[in-house]
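Then we have chain A:
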Amino acid sequence: MSDVGFGVEALRRGMSRRELTNLLIGSGMSAAAAGTFAISASIAHAQTPRRGGRIKVAHSQSSTAETLDPARAMNSSDNVRLFMFYNGLTRFNEELSTELDLAEEITPSQRATIWNIKLRRDVRFHDGTPLTSADVVYSLRRHKDPAVGSGGRSLVTAIEEITATGPREVRIILSGPNYELPAILSIWHFLVVKDGATDFRTANGTGPYECQEFQPGGRTIAMRNSEYFRPGKPYLDEIEFFGITDESARVNALLAGNVQLINSVSQRSARRIVTAPNLSLFETKCGAYQDLVIRLDQAPGSNPDFVLAVKHLFNREQIARAVYRNFATVANDQPIGPTSPFYDPGLPQRPFDLDKAAFHLQRSGFGNQTFPIVISPAARNSEEIALLLQQSGREIGLNFQLQRVPAEGYWWNYYMKRPIFFSSVPPKATPDIAFTTFFQSRAPWNESAWRNERFDALLLEARAEADTGKRGQVYREMQSLIHDGSGVCIPVFASYLDAHDSDLKGLLPIAVGGMMADSFAEHVWLDQ
Partner candidate 1 sequence: MAPLVKVDRLCVTARDERGNNRAIVKDVSFEVQRGEVVALIGESGSGKTTIALSLMGHTRSGIKIAGGSITFDGQSLLDMRSRDLSIVRGRDIAYVPQCAAASFNPAHPLLRQVIESSQIHRVMSAAEAEAKAIALFRELALPNPDHIGQRYSHQVSGGQIQRLLAAMALVTDPKLVIFDEPTTALDVTTQIEVLRVFKTAIKKRGTTAVYVSHDLAVVAQMADRIIVLRDGIIREVASTGRILTQPRNDYTKILLAAAKPRVRAATNGIRKETSVPPVLKVMNVVAGHGAVDERGIPAVPLLRDVGFSIKAGSTLGVIGESGSGKSTLARVIAGLLPATRGEVLLNGTKLPRNAAHRTRDQLRRIQIVFQIADTALNPARSIGRILGRPLEFYNGLVGDKRRRCVAELLDMVHLPAAVADLFPSELSGGQKQRVNLARALAAEPSLILCDEVTSGLDTVVRAAILDLLAKLQRDLGVAYLFISHDLSTVKAVCDEVMVLYAGQRMEYGSRGALHQRPRHPYSDLLISSVPELRQGWLDGISEMMPKETSAAIAGVAGGETCRFFERCAVRIQGRCDVEGIPVRLLSKGAEIRCQRTEQELIELFTP
Partner candidate 2 sequence: MSVDHNNTAIEAPAQPRRRLPLSLGGMVGATIVAFWVVVAIIGPYIAPHDAGALLDDDLFGHMRWKFPLGSDYLGRDVLSRILVGARYSIGVATVATFLAVLMGGSLGMLAAVSRGPVDMTLSRLFDALISIPSKMSALVLIAALGSSIPVLIATVAGIFTPGVFRIWRGLAINVNALDFVEVARARGESTAYLIREEILPNISGPVLTDFGLRFMFAVLLLSSLSFVGLGVQPPDADWGSLVRENIDGLADGAPAVIMPAIAIATLTVGVNLLVDNLPRRWSSTVEH
């Protein structure tokens, strides 16, 4: 069922490191090269894309909060729409490397504090106007304005200045060196909108599809952009995209043939997809994880032995098997997964060890006490993981009382506020983003309130390190610091499971999210 996934992964592992090196050596990457990759991926499948056809795609998220404003977009459903209608300066490809999108060239100088960007010349917005540097400057600058309410605001704090240096040239000046800027620019918030755009009831982008209809919480209809700058692309004439929040409804809709692609298939439903004759499961192995977080700044997490006791209570194989039905790989209490080139396989795996857990628990002095764990549908699978933890905790006299709270309100009422809670973290494009947002002492989502000066210093060091090998070294040390000290317990890395009509081709896993990291629209075609 996941043969395709494995095959592609092997292919990707061989290539991605080389490509990344290419980028980081700093000479930039040509658009032609990007095209080559697309072709090579296709060749790997030995299939020729076919043009035409329409599909219906159902996403797990649906809300009236949906928006076409890249600054305000919050979830992957928004992202799917954004990637249909807009382009960024760069983008991630299935090799997990950054490739150029609207940019023709990105060149760092002065140890990566000043970046010069040159735009493609053949790009037009859906309203027919050509792409200019003013559009890019507007699109990046608006995130600094608090009134825009951009979710990418913290990411642009390091950008000091964005200026147009020509009709197609933009210069970005950073407050400190950062070789990761191309990766950062691939994030959906920084997709390029038209200069001065404020009305996002429809989208005027440069993307492969034009927005014909958009209803927040309803459906979106995307029509093929015949003027798209990548020749021949996209393949489909029309995509109807909407949300089906209920998982079984989503799966049933696919089974009934009413939609051709769905995301977020539960591990338990995978069997139904696999046994259906004309459906395929599309697994994306990546660094997504659902973690149990113990706050280190309050009892009982302030006691390191307690944290260690809990970390030894996870029967990771059982979790992968019972909860994720093996659509997961065992993790080691640090956020960089085996799909990442910077993954440290040398870090000793923390075992499921009741004796050790009991030992640490006894040392902590919290034996035979009851601690509440907040679980919620908002953090997927948190209930199931917590149930298993509760079972094994009981064996050493550590009692967990599960407190299920509703999904809405979870993130601001319980998340990072309770002593022990669950979180759900999507894969991050680079270790730098993961560490900066979740583990640095002053990170906005330093979930366990972990403070480690060495770690903070290493982060800065890595950013300014042009050499990938050396950077990998630094990242490995950082992984082990998290593994040892943080209050974040990461039992497994979960795969993204999408499912589709077998006639829908061109899907290749991009290890930063399901549905080709939300950008499937440009790449898929119907084979009939």
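A few remarks follow.
One rule holds in what follows: a contact is a pair of C-beta atoms (placed from the backbone, for glycine too) under 8 Å apart; a residue touches a chain by one contact, two chains touch by 3 or more; residues count from 1.
How these were chosen: all candidates are chains of the complex that A comes from, given by their letters.
None of the values given here were measured: they were computed from a predicted structure.
Per the touch definition at the top, the candidate among 1 or 2 touching chain A in this complex is 2. In the complex of the two chains, the chain A residues touching candidate 2 come out as 247-248, 252, 266, 268-269, 272, 318, 321-323, 325, 375, 377, 383-384, 386-388, 390-391, 401-409.
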